[in-house]
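Complex shown without one protein chain; remaining protein chains in place.
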Amino acid sequence: MINTKTGELLLLLICFSLISNTVISERPSTCPADDLDGGCGFHDSGEWEGEFFPGIPKIKYEGPSSKNPLAYKWYNANEEILGKKMKDWMRFSVAFWHTFRGTGGDPFGAATKMWPWEDGSNSLAMAKRRMRANFEFLEKLGVDRWCFHDRDIAPDGRTLEESNANLDEIVALAKELQGTKIRPLWGTAQLFLHPRYMHGGATSPQIGVYAYAAAQVKKAIEVTHYLGGENYVFWGGREGYQTLLNTDMERELDHMARFFEAAVAYKKKIGFNGTLLIEPKPQEPTKHQYDWDAATTANFLRKYGLIGEFKLNIECNHATLSGHSCHHELETARINGLLGNIDANTGDPQIGWDTDQFLMDISEATLVMLSVIKNGGLSPGGFNFDAKLRRESIDVEDLFIAHVAGMDTLARGLRNAAKLVEDGSLDELVRKRYQSFDTELGALIEAGNADFDLLEKRAMEWGEPQVPSGKQELAEMIFQSAM
Amino acid sequence: MINTKTGELLLLLICFSLISNTVISERPSTCPADDLDGGCGFHDSGEWEGEFFPGIPKIKYEGPSSKNPLAYKWYNANEEILGKKMKDWMRFSVAFWHTFRGTGGDPFGAATKMWPWEDGSNSLAMAKRRMRANFEFLEKLGVDRWCFHDRDIAPDGRTLEESNANLDEIVALAKELQGTKIRPLWGTAQLFLHPRYMHGGATSPQIGVYAYAAAQVKKAIEVTHYLGGENYVFWGGREGYQTLLNTDMERELDHMARFFEAAVAYKKKIGFNGTLLIEPKPQEPTKHQYDWDAATTANFLRKYGLIGEFKLNIECNHATLSGHSCHHELETARINGLLGNIDANTGDPQIGWDTDQFLMDISEATLVMLSVIKNGGLSPGGFNFDAKLRRESIDVEDLFIAHVAGMDTLARGLRNAAKLVEDGSLDELVRKRYQSFDTELGALIEAGNADFDLLEKRAMEWGEPQVPSGKQELAEMIFQSAM
Amino acid sequence: MINTKTGELLLLLICFSLISNTVISERPSTCPADDLDGGCGFHDSGEWEGEFFPGIPKIKYEGPSSKNPLAYKWYNANEEILGKKMKDWMRFSVAFWHTFRGTGGDPFGAATKMWPWEDGSNSLAMAKRRMRANFEFLEKLGVDRWCFHDRDIAPDGRTLEESNANLDEIVALAKELQGTKIRPLWGTAQLFLHPRYMHGGATSPQIGVYAYAAAQVKKAIEVTHYLGGENYVFWGGREGYQTLLNTDMERELDHMARFFEAAVAYKKKIGFNGTLLIEPKPQEPTKHQYDWDAATTANFLRKYGLIGEFKLNIECNHATLSGHSCHHELETARINGLLGNIDANTGDPQIGWDTDQFLMDISEATLVMLSVIKNGGLSPGGFNFDAKLRRESIDVEDLFIAHVAGMDTLARGLRNAAKLVEDGSLDELVRKRYQSFDTELGALIEAGNADFDLLEKRAMEWGEPQVPSGKQELAEMIFQSAM
Partner (left out) sequence: MINTKTGELLLLLICFSLISNTVISERPSTCPADDLDGGCGFHDSGEWEGEFFPGIPKIKYEGPSSKNPLAYKWYNANEEILGKKMKDWMRFSVAFWHTFRGTGGDPFGAATKMWPWEDGSNSLAMAKRRMRANFEFLEKLGVDRWCFHDRDIAPDGRTLEESNANLDEIVALAKELQGTKIRPLWGTAQLFLHPRYMHGGATSPQIGVYAYAAAQVKKAIEVTHYLGGENYVFWGGREGYQTLLNTDMERELDHMARFFEAAVAYKKKIGFNGTLLIEPKPQEPTKHQYDWDAATTANFLRKYGLIGEFKLNIECNHATLSGHSCHHELETARINGLLGNIDANTGDPQIGWDTDQFLMDISEATLVMLSVIKNGGLSPGGFNFDAKLRRESIDVEDLFIAHVAGMDTLARGLRNAAKLVEDGSLDELVRKRYQSFDTELGALIEAGNADFDLLEKRAMEWGEPQVPSGKQELAEMIFQSAM
């Protein structure tokens, strides 16, 4: 039993997460061994001199013929596509955790990365330095939004109060660095890393954990609101089960619903108008996660009367892990009125876990953008790059190359999707398929006024119905011609 | 375009489905070639002399030590388990289609089976003979229920009227053969075999197909009602899509909802009190089937206000194809108030399509029965053997061996589950995990009266929460000890 | 037990396969019901008047800006790419079975297609008419190669002798129609459709089936040779097991090796110089197929001393079913010296069975062509379109649209791959990664002359090795820039 009554133990824990979040690199400016005096490494490593990314210029649009890895070939922020600027379609956001806390660790391997500005500690000073790096990164990339978990921007404290104080200090700096242009696309609370959440947060069988999770979410909503965040996300990585043998699934789902209700009430109480988003994922780390996919989450929201209060944050890699195409999940969310945000990444079709790769597939990006266009854009949501460098990509420039390639892929998807929309032949193919319902009987059916007696009567009058070709290959040919 | 205005074409079609439903065997009493004169094979093949299963005795319970393949070792129909007779827990049903229309054909191979009573035709006389075989099979097996699709018990006609007339004639015989003891567990309409349904029935883009499907379901509900059926099932094998590129998913789902509404209205109109069941399946034959899994189907029912009118028919093989354990799907259905019936079969964990094997795994059967016990049984639902002989199992006795083994497996599952319930230690392990909620604050939370302010206050008072071991291995040890 | 001693039964069987190979369409010129007199449908349906594809022109290259579905936008047969004509890189072939015998049947549905030239019979006359349609199709498509199974071009007879005679008659016609330009890319024997092969051909536990399979393959090699076929393929769809419980896997694999040895001997005996190809597939129809993937097949060939006598026919859909990318299987075959031919198709990444779709993904096609270029082309192998129209694609023009789109996709892949090769930066990235082995010690290691003592010595001298970034995102960016 984890019985951590004393501060020492919590301290120990903080030390652990510090290290597991730390990285290795060529020339760490400070040896962590030196940092670890006085309570596991909280010392002020001081201000960073000069740029964090000294060799990297501001990324510019150079057009498709450019061979420069550090230039956009397809993303031209202010260019208009279908009557809207590209940047307003995309609303790109950088994920703080992958970009600044990713270490390259995996279940079989230690960290491979320690960026030059890291000092090996998890101190407040280090957190501030890292935050400054984040804003330089955003600036150089030309991106106006960022996303964060509470615990990846500020260190855990000995107590909840201390953690909150740490968070306040960092958030104040972030607010200052944001200036007038930059905002969080969304914030969230990290309810999965700490061992207290091993059985879940809102669905933990331990009431103390439930209360703790509530307190943490409360604070995270507050700081998201304070920073002008446009959305708040729930990813329930531990809200699920490892085995049904030890689980009361019904009671856990009831608790989760109560938790969400309380979050809605609190959001309203403090005047936070951002969208609450749930991010479905089928499994990993749990065997079964309650927010399995878009439809499962929608069922939960409907069952508990929460359907109007939440939207979904669809992640492409989570979609494919649940057995669906990303396009399917986006469309399912959209037609349930729930498409709120997209975690732009991709998985490997032969791999059964979350690889969180940068989306590099143009066809996939085109399908994604077709859904976004049908949705009239995502605002106040956007595209968050929930994508990480491969473990073996350890150069600072890899951070830029990956984001540039990911943004270009989606931008190219937008251009292709616009071509399809403007060409119109794919839409026309679909419209024609259903035109037999654009009739009097069709109207009756769609209004719920065609009973079985009437339908049988018609069926007998008509005899064997005519059934045309589905024209799938033609549809694929048209789609492909826009690539 | 399928434009079958003439009777000849429909006739052709009937001929096709006849043959694809036919089988090969040692000594067919009649050569189909001879049958095909005068309209593609409708001739009266006359009464069958004597028993259909001459060497097979009535299957008896002989107990676990028996080595007789044609005896029950674990299923003892009238023995009481947890206060109820085994037969009342199980409510077994034989699936007409697998048992009497299964030919062993697969995507790469022709039929391998032609039972001795088959004459190679799809005539009404053959349909009657087959129905008699069905009742002898039920009698010898000691099973009181059966399930059917309209088109597998009676041949398609040249017109809907003729098909209905064929169905009436066969159903009248079935009614007579049923006597007072035997009833359909459920009936259903086959909306997937005929090419008219290639784009779906209720979700076909062709209004004529929608109407035709409605007429067919109308009739199928009528005959199920007439036969005293206790449930009616919808399996939407073609209600889905092959590609989103040519599909208006939202419109199709709206149509499906209108279709179900009309079915509910019609059921009430004719006084059919049986349960309407939807059988989820993720895919196959379509790339995506709208009734993907229990949660997806529940979301659909809730979205369209149909939640009180339907329950689910959970099939274990469909569960695993959707990425869930069968136990998960049963529990999801149960806690959504939707567990109505079980299609008792199993898939192969390494195979990505529906194998519909007889369930032979005792652990799996025990998990299934734990859910059934928690549900207080399945009545008016039951266990339908939606399982087929392997393609290579071509002896008549294989039909009996498979059913006996499948029934024994579930019976053994019931005995094991009862042992676990009576022992109580697994339940106790679960109860203890959640006992921190059996408190004052727990009650507040579960009543929706604990807001984030209160919870934060408690979290700060309590400090770091205690988190006990999940005891998964102990739970597995206890579970296993009951095998 | 299948005990088909009499001619009647075999006749029956022929009738079945006829029907299961038959299709439904708008205006069949002849009602099959009329054909079935005199022995289940062998009548001469006479010559077809005029063109089989009357509205379809010869497909021409019109370039990327064309919107004409019946024109090539990327495949320009005589254009040179990397010093070779496109047609010589591609060596396209039409699969007779999918194109001319595909009916749209699936495990849950009847045939949906009956092309206008079909008369509903499986007669020799019909087989000839179909063969003529095949050559018109090849001509209009501008493709010089075709592939066939013995039983899909000519009907099964009452006896093996009769089947052989049927085959001879059709093959003589094909020879004539081929003229000087057209040849089979490969031929093969269909050892999976007939129920006699339900337990396998070469691996059947029944010696009579083994002998029958040998006789059938003998004949199929002969006719492939006669037609000037450049390769002969073995796809062992039934060579595997459904359950290990009833299987002696070792004995079956021994039999398979003996069978292959005999095939090699026979090929040499008759002077057939074409390549023998094995086509791996992991499963379906069997639970486990012995030629699981490229590596498994290579192990089999090596174990039994057959490695020099066979190459592989890699199918992309089979690759992904076995858990690999198509590119992986091609590369595995290539570096084992076994890349002989490609079955050009694709599966659906979310589907667990063989969908045999036309490859429409440009990135995938580019990866495929990179392997082909590295292999110096595929000759005497080529690309066979082992791809079928979707069940719902029932227009004659769909056959052309699908082939045109599939050929264009691969042609575009070739153009992209050539761009990558000519650009050189991807090759350079790879070369640099390994350059530390282009050294003295590297040469020692690669020659097998660096023992552990030497290596330890160097490791200690060198201290901690330097490990550069893997640059995966950069590689993906470069790859994508060629799309």
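In this document, chain identifiers A, B and C correspond to the written order of the chains, with residue numbering beginning at 1 in each.
Criterion: a contact is a pair of C-beta atoms (placed from the backbone, for glycine too) under 8 Å apart; a residue touches a chain by one contact, two chains touch by 3 or more.
Computed from a prediction, not measured in an experiment: that's the story for all the values here.
Asker: Looking at C:Ala214, C:Ala319, C:Ile362 or C:Ala418, which makes contact with the chain not pictured?
Answerer: Going through C:Ala214, C:Ala319, C:Ile362 or C:Ala418 one by one, C:Ala214 is the residue touching the chain not shown.
Asker: Using the touch definition up top, pick the residue from C:Glu51, C:Glu80, C:Glu176 or C:Asp254 that touches the left-out chain.
Answerer: Residue touching the absent chain, from the options given: C:Asp254.
Asker: Per the definition of touch given earlier, which of B:Thr320, B:Asn336, B:Ser371 or B:Asn384 contacts the omitted chain?
Answerer: Residue touching the absent chain, from the options given: B:Thr320.
Asker: Give me the subunit A residues in contact with the hidden chain, please.
Answerer: 1-4, 8-9, 11-13, 15-17, 19-20, 22, 24-28, 31-33, 36-37, 39-40, 104-112, 120, 192-195, 197-199, 237-238, 242, 283-285, 287-288, 321, 348, 350-354, 390-392, 394-395
Asker: Would you write out the residues of subunit C that touch the absent chain, in ascending order?
Answerer: Residues 1-5, 9-10, 159-161, 195-196, 198-199, 204-212, 214-215, 217-219, 242-251, 253-255, 258, 261-263, 265-266, 282, 288, 292-293, 295-296, 298-300, 302-303, 322-325, 327-328, 331-332, 335-336, 367, 426, 429-430, 433-434, 436-437, 439, 441-442, 445-446, 448, 450-453, 455-456, 458-460, 462-472, 475-476, 479 of subunit C touch the chain absent from view.
Asker: Using the touch rule from the top, list residues of subunit B that touch the missing partner.
Answerer: Residues 67, 69, 73, 320, 323-325, 349-350, 358, 360-363, 389-390, 392-395, 398, 401-402, 404-405, 408-409, 425, 467-474, 476-477, 479-481, 483 of subunit B touch the chain absent from view.
Note that only the chains that are shown with their structure count from here on.
Asker: Suppose you list every residue number at the subunit B-subunit C interface; are over half of them used by both chains (same) or under half (different)?
Answerer: same
Asker: Approximately how many whole Å separate the CA-defined centres of subunit B and subunit C?
Answerer: It comes to 37 Å between the two C-alpha centres.
Asker: Can you list every residue of subunit B that touches 2 or more other chains, as numbers and ranges?
Answerer: Residue numbers touching two or more other chains: 1-4, 9, 195, 198-199, 242, 288.
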